[in-house]
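Data block below; observations after.
Only a single protein chain was left out; the remaining protein chains are all shown in position.
Then we have subunit A:
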Amino acid sequence: MSDAMLEMRDLRIGATAYPPGEPPQDIEIVHGISFTLQKGKVLGLIGESGAGKSTIGLAALGYGRGGVKITGGEVWINGRDILKGGLRGLRKLRGAEVTYVAQSAAAAFNPAKKLMEQVIEAAVHHNRCSKSEAEARAVELFAKLGLPDPETFGNRYPHQVSGGQLQRAMTALALCPQPDLVVFDEPTTALDVTTQIEVLAAIKEAIRDTGVAALYITHDLAVVAQVSDDIMVLRDGDKVEYGPTDQIINAPQEDYTRALVSVRSINHEEKSPTPDPVLRVSGISARYKGTSFDVLHDISVDLHPGQTLAVVGESGSGKSTLARVITGLLPPSKGEIEFSGRTLSPALEGRPREDLRELQMIYQMADVAMNPRQTVGTIIGRPLEFYFNMRGAEKRQRIKELLEEIEMGDGFLDRYPAELSGGQKQRVCIARALAAKPKMIICDEVTSALDPLVADGILKLLLNLQKIEGVAYLFITHDLATVRAIADSIAVMHRGKVVRYGPKSQVLSPPFDDYTDLLLSSVPEMKLGWLEEVIAHRKMESAGN
């Protein structure tokens, strides 16, 4: 093993599980993973939540998160087994030879200290270089990562820079001590697509220029395809497939990898608009109490019965606020909402029960959208009781039918939300909305907290239910792949305005306005070299202007 930088041999990691209502038990969460990483190479670790990818990444630093223990195997870095070095050895290793980039830079930086102080801290602490050398290096890294005013950038506090900049500052922090290995743990997952692409390009360039080896952890195969040389697909702590990026993307061997590669390839025929929209939003402006600016400006969109209107935009574009206005939680300052032929009262309190029943909502985080102290039966049964006065056997029968519709059996009737998986929770929320027999359901980022394969299942279920029940969806999302899969018409939102609106085919085909173009071209594609193409294209465009 001449230039093997990192080598894991039969790594086994254990943790303590706390199943509800049972005594805690020890379980193994990573089952004997082995791989080798050469100097200057990038290995992508990919898998769904619970696959053990972060756990393996942290094991490269000899670290286990609360309750997690490395129970077997060896981790060799630069020719020595770091697990045998004891705490003292690990202290020398962490932050010097191996560094870590966390998912949420906002949570990882100390808000009370300036960025420069934090970026050079590890390098100085480990005596890798003097303070002035470290600062010079940091400035160099800031420039390399495309941060504005690299000379003075470090004088800012974390809250004074944007999320994408902070994530890049964190990359600088990890690279400053000139480590041999950097562990990137979902560094772009919390960012908007248009920001993600910049950070991704910056990270890739920095890795190439400094020649470090990197472990790149993500759940998004399209992202990892852009930065890594090799990819390891993980599932439930087991290796599924391990090979060069090219082979994994273009010629996957295992069924599971193939499913990951082909995710969101749902084909949805666009339906044409009808004369009577179920929801007509006209000229809505809205602002939050106590503020002096509008978060929504003059929004007008229609939603037709049995169809899906996708509202797309980045965080802060006002798409969730639009949902709050439609549900009546935030009365608009201007404009009018017409729902199945009636004008809706602006505030929730003024709406008759029939309006409330016909307009249901599904949330992003299914865990907090259900009362943890109520059983599935109670959760789905309450709307039946409340709107239709159903009781006893009749109600139970209807709940069973609804559970059938969401492809879950009546065995779930007496379970608590904590005993369900993420996808099952979202299904129960869908059943709760359906129980009211609504004309329209607002879906607020319903798949963004789910793993790709699970999200796929939920989208298919929603489309299927639309066919059966004829319900219309107002689908709020930041994910354009989802939009392609389910929308009939699309409204693109940017800074509180609808910048583009119309049938799907029209919105997604050129000529584009600038923002839609930026948004569409930022969505990672599952092919090699996509990142370079987009960046080159953008450079050319800006040079042309």
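By definition in this document, a residue touches a chain if its C-beta (ideal position, glycine included) is under 8 Å from a C-beta of that chain, and two chains touch if they have at least 3 such contacts; residues count from 1.
Here is the rule we use: contacts and distances are computed from a predicted model.
Hidden from the displayed complex is a chain whose UniProt protein name, among "Putative tricarboxylic transport membrane protein", "Lactate utilization protein", "GTPase" or "ABC transporter permease", is "ABC transporter permease". Between the chain not shown and the residues A:P383, A:G423, A:P452 or A:P524, the one that touches is A:P383. The omitted chain makes contact with just one of the residues A:S49, A:S333, A:N371 or A:Q506: A:N371. For the chain left out of this panel, the touching residue among A:S54, A:Q307 or A:T327 is A:T327.
Annotation: of A:R88, A:H159, A:R353 or A:K467, A:R353 touches the absent chain (contact as defined above).
Within the entire complex, the positions of subunit A that touch the omitted partner chain are 17-18, 20-21, 23-24, 327-329, 348, 351, 353, 356, 360-361, 363, 365, 368-374, 382-383, 386, 416, 418, 432, 436.
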